[in-house]
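Following: one structure in structure tokens, then a few remarks.
The complex is shown incomplete by one protein chain, all other protein chains being positioned as in the whole.
Up next is chain A:
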Amino acid sequence: EDAGEARALYEQVRILCWVMTGPRTLETKARHVRATWARHCNVALFMSSEADERFPAVGLPVQEGRHQLYWKTIRAFQYVHRHHLGQADWFLKADDDTFLVAANLRWLLAGHSPERPIYFGKRFKPFVKQGYMSGGAGYVLSKEALRRFVAAFASRACTHTSAVEDLALGQCLEKVGVEAGDSRDTWGRETFHPFPPESHLTDKFSQSFWYWSYCYYPIVEGPQCCSDLSVSFHYVSGEQMYALEYLTHRLRPYGYRPRYRP
């Protein structure tokens, strides 16, 4: 096996992953993230409302709960900006039930400069002109985007407008000139996914399901829903984290030449 290109990208496209978690799910969910995909990030941080030296988890000055989600996000990005800015080029937020493939995120970002104000994720279309990124599927800010976000709060160009973290963030980023990027692969297939693989591959979403009216790009159900080089899936249980880690990084069909070879 030759992992040369993966290793080169690891050095060139540095990713800091911060995982939204909390005291109640640290050991039940975040633990499995720590044991699996977090290891592939250049830097991995676990953001909670309570510091935990052993885990380790950062204690942010917020309360737990959906109504505090945007505050937690703001504080987390401020923390990362203050303590870790020099350690990475791109800054990803994920939930503790998001599964991530860091190598594919690096491939996606390799062609973009971190000095460009841009962010990527699963793009939704309502409410924000250029669209915004689904929180659960994970989103990643360039270094410049992070700088602008933090500066916007310092100057009060952006304030805490609502608890709906992904939407509020999307609105702020649009305001400060951060571009909503197109994260699809070279065949136009999505890479960030707001549901687990099984849902995207096998479910037929009902026409009245909100998802149909939210997606920025046309929805594809079945095998073409998802890129071979997918970056994320959401609503992934602890057990599924390990299963996905095994299927992605360990099990492979010997000698098989895939159809998609970008």
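Here is the rule we use: a residue touches a chain if its C-beta (ideal position, glycine included) is under 8 Å from a C-beta of that chain, and two chains touch if they have at least 3 such contacts; residues count from 1.
As a working rule, contacts and distances are computed from a predicted model.
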Per UniProt record, name of the chain withheld from view ["C1GALT1-specific chaperone 1", "Cell division cycle associated 4", "Prolactin receptor" or "Golgin subfamily A member 7"]: "C1GALT1-specific chaperone 1"
Candidates A:Ala30, A:Val101 or A:Val178 - the one touching the absent chain: A:Val101
From A:Phe127, A:Phe209 or A:Tyr242, residue that would touch the chain that is not displayed: A:Tyr242
Interface with the undisplayed chain - residues on chain A: 1-9, 35-36, 40, 101-104, 106-107, 197-198, 201-202, 222-224, 226, 228-230, 238-240, 242-260
